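Report on one structure; see the data block that follows.
Excluded from the complex is one protein chain; the other protein chains are retained at their positions.
In this document, chain identifiers A and B correspond to the written order of the chains, with residue numbering beginning at 1 in each.
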Amino acid sequence: MKRIGIIGVGQTRYERMKTEDTYADLIFEATVKALDDAGLGIDDIDNVITISNDFWDGRTISSMAITDACGSYGKNVSTVEGDGTFGALYGLMRILSGAFRTTLVVAHCKGSEGSNHFITNAMFNPIYERMIGLDSISSSALQARRYMEKYNITEEQCAMVSVKNHKNAFNNPFAQLAMNITIEDVLKSKMLSDPIKLLDASPISDGACAIILAEEEIAKKGPKRPVWIRGVGHFAEAYNLGDRDLAEPLSLIRAAKKAYTMAGITDPFKEIDVAEIYDAFSYQELLWTEGLGFCERGGGGRLIESGATEMDGELPINPSGGVLSAHPVLVAGLARIAEITIQLRGEAEARQVHRARVGLAHGINGACGQAHCVWILEGE
Amino acid sequence: MDIKDMVYQGRIKVPYKWSVGEYGSRFFGEIKDNKKIFGTRCRNCNKTYIPPRKTCPDCFLPIEDWVEVGPYGTLITFTIVRYSAPLHPLPAPFAVGVILLDGADTGIVHIIGGTDPEKIHSNMRLRPVFREKREGNYLDISYFEPLNP
Partner (left out) sequence: MAQRVAIVGTGQTYHKSSRADVNGVELIQEAVGRALEDAGITRKDIDAVVIGNMDHFEGINYVDMWSIDGNGALNKPIMKVTTGGTTGTTVAIAAFYHVASGLFDIVLAIGWEKNSESDTTAAIITCADPYWERPTFGGAIAGLAAGAVGYMHRYGITERDAALISVRDRKNALKNPYAHLRKEITVEDVLNSPMLAYPIKFLDICPRTDGACAVVFASEEKARRLTERPAWVHQVATRHNYTYFTDVDRSGPMPTLYEACMEVYKKAGIRDPFHEIDVVEMYTPSSFAGLVWIDALGVCKEGEAVRLVNDGVTEMDGELPINPSGGVISTNPIGATGLIRVAEAAMQVSGKAGEHQIPDAKTALATGFGGCHWSDVVLISSKRPD
């Protein structure tokens, strides 16, 4: 694969409810930040990929609301409706094709403006499961129990994810929920849907994120060291929850395998220095570490207990605070890519993982991680 | 002028009429008229799907065989929903779970009822409880209840 680099990133602060900004304002903020970061003007961008979702935005042709704000006037532009990691992959393809030299990828979500319950219920089949009132929380609870019962993962092990990530969030100026909590606090927090408790769940968030991809020649000329894209994989598995064994992250295993193969990685736990993965719920960080091959199947609980994924461990996971600390849907995966970029440049300040050279960013789409997208990035 | 951040409230009002399709219609018809649950089986890979599929998602070949499944099934996983929300079929707390009906290769998600939610556990054997007045939709099965309460 040709060498394509990430040369600019921009994020807004993630907050529960940003009433001073429309999502177009958020897009503009993230875009300008990314351009400044890359040392570019909007005219240097030759195509744009926006990421939006008609349900979250409460409007059909949701991409229409932001064409101005992302600077796509007079440019080739397209819109992916799915997690930011997938949109960024499309942006990458457009440069790989040779048709473009730079791509701006920008995602937004104002979770505060809609109802998570209604919007995620709409993911389910209207003829069948929708009538059961499933939403992102109750459906994920089905997966959490299945995973925990099949592999003896405990509630305490899941709680450790929340403790770790909310504490990490103190070091991230963009994160929404920095909290000093204990395992006890998590276990005592309000039960939403067994076994998921309030502190096991990610928040409602508003925010936007932008990244700029560039082909090698342009990447090398930027003011900052580019972060190179070494591998990307995406896969989807069955839709009906009953068609799947929810404890087996099949599409993640395949997406990771593809990304690792492209990047020439054979021992992910050893070769990856830092990872930002999509922990919409605490159990998910454990399950995804297994799917990514950071530990053996069923070993997610033991992995976090070993301390390996803490800031001072062998493979820090979610130094940014992760999705548990800020969950603007669609943006969250792109933010994972942005965070790894910041890490690999050595710019992560208080949340910097020492000497991080190879990083992994991950996003999910669909209920209970029906689809996954895995990115392997490398700093200079 | 006191300028505060204005918030504009609204709803999207788009009504829907979803086509169930021939296969789905037969599935609901059997439940409504005969209190029987059917799946469809792919002759190529031998997988029995419920809800019924017209084409095998894997083999991509047309499926023609209808197979009665259940009525009993095994609870694969479940959750007790403890918050109230507008689209819930019942007030909280209520349980939903994935049920693998005998003879089917795929599970269905439905309500687990007829018992104290705290007594529910995975691997329980369940049976469907049909509504008295059935209309031809998913809630014609009111819920699944334990065989041994």
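FYI, a contact is a pair of C-beta atoms (placed from the backbone, for glycine too) under 8 Å apart; a residue touches a chain by one contact, two chains touch by 3 or more.
No experiment lies behind these values; they were computed from the predicted model shown.
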Of the residues A:Thr31, A:Ser63 or A:Gln343, I need the one that contacts the missing chain.
A:Ser63
Which residue of A:Met17, A:Ile42 or A:Val77 touches the chain not shown here
A:Val77
Which subunit A residues touch the hidden chain?
1-2, 24, 53-55, 58-61, 63-68, 72-82, 86, 89-90, 92-94, 96-99, 119-120, 122-123, 125-127, 233-240, 250-251, 254-255, 365-367, 370-371
Absent-chain interface residues of subunit B come out as 8, 10, 12-24, 53-55, 57-60
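Simple rule for what comes next: only the chains that are shown with their structure count from here on.
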For subunit A and subunit B, what's the span in angstrom between their mean Cα positions?
30
Of all residues in subunit A, which touch subunit B in the complex?
19-20, 58-59, 117-118, 121, 125-135, 137-138, 141-146, 149, 190-196, 238, 240-243, 246
Give the list of subunit B residues in touch with subunit A in this complex.
5, 7, 10, 12, 16, 18, 20, 24, 49-51, 57, 76-83, 85-89, 96-100, 106-111, 122, 137-139
